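A protein chain is absent from this complex, but the other protein chains hold their places.
Labels for the chains are A, B and C, by order of writing; each one numbers its residues from 1.
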Amino acid sequence: MIVVLKPDATEADIAHIQQQVVHWGLQTHLSRGAQRTILGIIGPEDLLREKPLAAFPGVESVMPILKPYRLASFEFRQAGSVVTFAAPGGAVEIGGKRVTVIAGPCSVETREQILGIARSVKNSGASLLRGGAFKPRTSPYSFQGLGLEGLDLLAETRRETGLPVVTELIDTRDLAHIEKYADMIQIGARNMQNYSLLKEVGKSRKPVLLKRGMSATIKDFLMSAEYILSEGNFNVVLCERGIRTFETMTRNTLDLNAVPVLKRETHLPVIVDPSHGIGLRDFVSPMALAAVAAGADGVMIEVHNAPESALSDGEQSLRLQEFEALMSRLRGVAEAIGRSV
Amino acid sequence: MIVVLKPDATEADIAHIQQQVVHWGLQTHLSRGAQRTILGIIGPEDLLREKPLAAFPGVESVMPILKPYRLASFEFRQAGSVVTFAAPGGAVEIGGKRVTVIAGPCSVETREQILGIARSVKNSGASLLRGGAFKPRTSPYSFQGLGLEGLDLLAETRRETGLPVVTELIDTRDLAHIEKYADMIQIGARNMQNYSLLKEVGKSRKPVLLKRGMSATIKDFLMSAEYILSEGNFNVVLCERGIRTFETMTRNTLDLNAVPVLKRETHLPVIVDPSHGIGLRDFVSPMALAAVAAGADGVMIEVHNAPESALSDGEQSLRLQEFEALMSRLRGVAEAIGRSV
Amino acid sequence: MIVVLKPDATEADIAHIQQQVVHWGLQTHLSRGAQRTILGIIGPEDLLREKPLAAFPGVESVMPILKPYRLASFEFRQAGSVVTFAAPGGAVEIGGKRVTVIAGPCSVETREQILGIARSVKNSGASLLRGGAFKPRTSPYSFQGLGLEGLDLLAETRRETGLPVVTELIDTRDLAHIEKYADMIQIGARNMQNYSLLKEVGKSRKPVLLKRGMSATIKDFLMSAEYILSEGNFNVVLCERGIRTFETMTRNTLDLNAVPVLKRETHLPVIVDPSHGIGLRDFVSPMALAAVAAGADGVMIEVHNAPESALSDGEQSLRLQEFEALMSRLRGVAEAIGRSV
Partner (left out) sequence: MIVVLKPDATEADIAHIQQQVVHWGLQTHLSRGAQRTILGIIGPEDLLREKPLAAFPGVESVMPILKPYRLASFEFRQAGSVVTFAAPGGAVEIGGKRVTVIAGPCSVETREQILGIARSVKNSGASLLRGGAFKPRTSPYSFQGLGLEGLDLLAETRRETGLPVVTELIDTRDLAHIEKYADMIQIGARNMQNYSLLKEVGKSRKPVLLKRGMSATIKDFLMSAEYILSEGNFNVVLCERGIRTFETMTRNTLDLNAVPVLKRETHLPVIVDPSHGIGLRDFVSPMALAAVAAGADGVMIEVHNAPESALSDGEQSLRLQEFEALMSRLRGVAEAIGRSV
């Protein structure tokens, strides 16, 4: 930690800070420049981070040296992690050479809908099925998902098709249910900083798909992953899904910059959800291709058999044949950068 | 709802949309201009909002006419609401002529700390005591609050000082505890779209202090209030506490624009938290004065007896005497605009 | 234009608006719904856009139907434009099937530097050379470019290598110089709304590379292009180069969403500058690949022979061999989506 002192900081101010720091069991190193005096603090930065050093008289600014995430950092593993889990149709790996494709509707609506979509996306080459049973909706008057009935339909679809299932958890009280039915638990963007929920899935051993919050910096995103890891669950996959900016022509601004930055900052696999990210069907495919070109370990695509009748997110869902066309182009781009789909 | 058709929309496209709309039980009104054909849809807009009209072939854009919030809208009440609740020292009113001041530490830390601060802010004129027992922290390694022990200390402080208490709820499973101890339940910024939590406090009858999420538009903010109201709890107070922008010199960007806009859009009282909003002690007082000048019904200020030793948010906490000085200036500004503190 | 009236708008308010609109030579169409009365206004929307309809008593909101850009709109041409210009080594086309690569240093520094870089990037396959002689720098104490001397060096390099040159114009008074030396004139992000400059290059017939402003919406961006087109110069190429968001780990947030959106909204070619967009060398190549996968008509890459000694933007410049490696991967991705480099 580097503490920059104000030009008018007194000797008493400096001595006071040094005393405190020593009292906390750390060492200081003072360096007086022509324009500013600087205090380097040596010792565990986690401890220091908790101290309100900026609140001390005479302090101009405090600059941490280390990243606040440890278990999630690339340094911790020195290599990319591959999240692996058993599934009816064979083990699924996210983060390896192969680009993982997750597809399915926003919400589970009916038996026919989810089964039909699952069969189709499996044929097109998807490895996981997405489908929400508990839906976080901006309006209390919107469809909130089928709940437990939706989980049952997912279980049946999983049995019928062999596709493993990822579905969203929105309440700590539902974890036991979701754990029983899902192969992978999704934490949605609006709950990225719902720390009670993060701690609970951290105690689970199910793989977790953690979506980036709408205004989460990459640092915030990794700190939320750190919550899960620090409880012992290392099966975490990060998902970029669009941030909030001033642009209004798209639903969100898909931030593909996050892909290469995350690949450097963390060992966790990184996938991209262009459906929510840009939010308009016509633009989903180009953004999915771009995500793979940028180095994403996977994409998650909303697909619906009848977008016009969808109970949620119809505007951004690909039709079955559009998804199939996308898959073939994804294969081309993946190969061009030395991966496969 | 106004549907604007693409210039190349076919007659079949138009007929298809009209058929569907009639099938949903609504009426359409077609208007052909020189450059665009427009379809007005007449009937309950809530129903329509759920339909993915933008996903229909030939549609260029869809423009809602009505606001998506109903119970929270100013129109619903045609006057400002005053949230009132009994408290040991007499009824508290938020939203009336008097500007309400809520003060206290970020977290409850010790008996001496919370009692000392409570006595001091009460003497200076605060009407409610804030203090967190369950703390949502960005890092899993940060102090997470005293939990139930913190609630006990708040209860004792309430008995000793007569100050009513507002404290944060972060997990649906803790509601019963918080309801027992708190006069007002805070929903924090990170949980503004934790809809499970909103529904639960909606079923409670305790007053709720709902903080604006970091990237929540004013519309999103009111939709979250609508969740609580739609469950039957109308005792909701909104709190602006800073949004996320590109600026890095302050912790957040306190958005005082939200004050007059919310006063027009909703009947719910609006208060401002400049401590989190700007996040640096030296700037809290000017922003508190500005909040009152802008028309806020109250301010919420972090105050600590020893900011340097605070376990959280020491950088943005006023010292006891700074808070006292602020109160006297707040009185002046409130009087200048015809209110009192 | 759709005018939505407030629920408490009086008949007199409505009549007043109708009178004014008729007085402006337009027609109105009134539609009374259960909750809102709506006034459709029929006639040239450009005329109406200038009228402060929202300032009229009784008006709740005003919703334009048409896009404010006309000459820049896709509708205007109904097909993508190809910007073509003669150059020493043969005609250059931007916007066709081939993806155009522009490369070179941020600033022209010395004869050896610009010549060396130009020869190298030409060998690697670049079609245009970039290099700034007049540099807009955030600090007045930073290197401001070589000015006219820089233009001379560009002219020499152009003669020697046959590479056409794009360079930035920052002052209306320099246009004649730049026109003489450059094949394409760049308008930088900070000058995207410098309307005097836009009008001047609109009167020129040189191709213009217009960069998106840091906080320009896509609509703003197209309105700036409209300024140039409305003066008669249709040789405009748009360049996405990163927007300002809350993220601090990268210099800007390259907004690849803009690529497919612009390809739908306008007939003008769209290129991407990942060097400024993400601002850190290690991330430039993945973002360049993503840009092409997203459908960009070209990329503009900063390349330097010795980034450590660069007088500007060394942090984001590729080394010569890194650029060569990127070119080969760009070819692969372009082929995967049916284009070439």
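Basically, contacts are C-beta pairs under 8 Å (C-beta built on N, C-alpha and C of every residue); 3 or more make two chains touch, one makes a residue touch a chain.
All values derive from a computational prediction rather than experimental measurement.
K.L.:
Of the residues listed, A:Thr100, A:Ser127 or A:Thr245, which one is in contact with the missing chain?
P.N.:
Residue touching the chain left out of view: A:Thr245.
K.L.:
Of the residues listed, A:Glu75, A:Glu112 or A:Glu149, which one is in contact with the missing chain?
P.N.:
If we include the chain that is not displayed, A:Glu75 is the one touching it.
K.L.:
With the full complex in mind, choose from A:Ile2, A:Leu115 or A:Ala306 the residue touching the hidden chain.
P.N.:
Considering all chains, including the one not shown, the answer is A:Ile2.
K.L.:
State which residues belonging to chain C touch the missing partner chain.
P.N.:
20, 46, 49-52, 54-56, 68, 136-143, 170-173, 190-191, 193-196, 199, 213-215, 220, 223, 226-227, 230-231, 244, 280-281, 307-308, 310-311, 313-315, 317
K.L.:
On chain B, where is the contact patch with the chain that was removed from view?
P.N.:
Its contact residues with the unshown chain are 215, 217-219, 243, 245-250, 253-261, 264-265, 277-278, 282-283, 286-287, 289-295, 329, 332-333, 335-337.
K.L.:
In the full complex, which bits of chain A touch the chain not displayed? Write them out.
P.N.:
Within chain A, the residues touching the omitted chain are 2, 4, 7, 29, 31, 33, 35-36, 38, 40, 42, 45, 63, 65-66, 75, 244-246, 248.
Criterion: only the chains that are shown with their structure count from here on.
K.L.:
Of the chains present, which has its C-alpha mean closest to the combined C-alpha mean?
P.N.:
A
K.L.:
How many degrees of rotation bring the Cα atoms of chain B onto the matching Cα atoms of chain C, given to the nearest 5?
P.N.:
A turn of 180 degrees brings the C-alpha atoms of chain B onto chain C.
K.L.:
So what's the Cα centroid distance for chain A and chain C, whole Å?
P.N.:
31
K.L.:
Counting only Cα atoms for the centres, state how far chain B is from chain C in Å.
P.N.:
Between these chains, centre-to-centre, one finds 39 Å.
K.L.:
I'd like the Å distance between the centres of chain A and chain B, where a centre is the mean of that chain's Cα atoms.
P.N.:
Chain A and chain B have C-alpha centres separated by 26 Å.
K.L.:
Among all residues of chain B, which ones touch two or more of the remaining chains?
P.N.:
Chain B, residues with two or more chain partners: 244.
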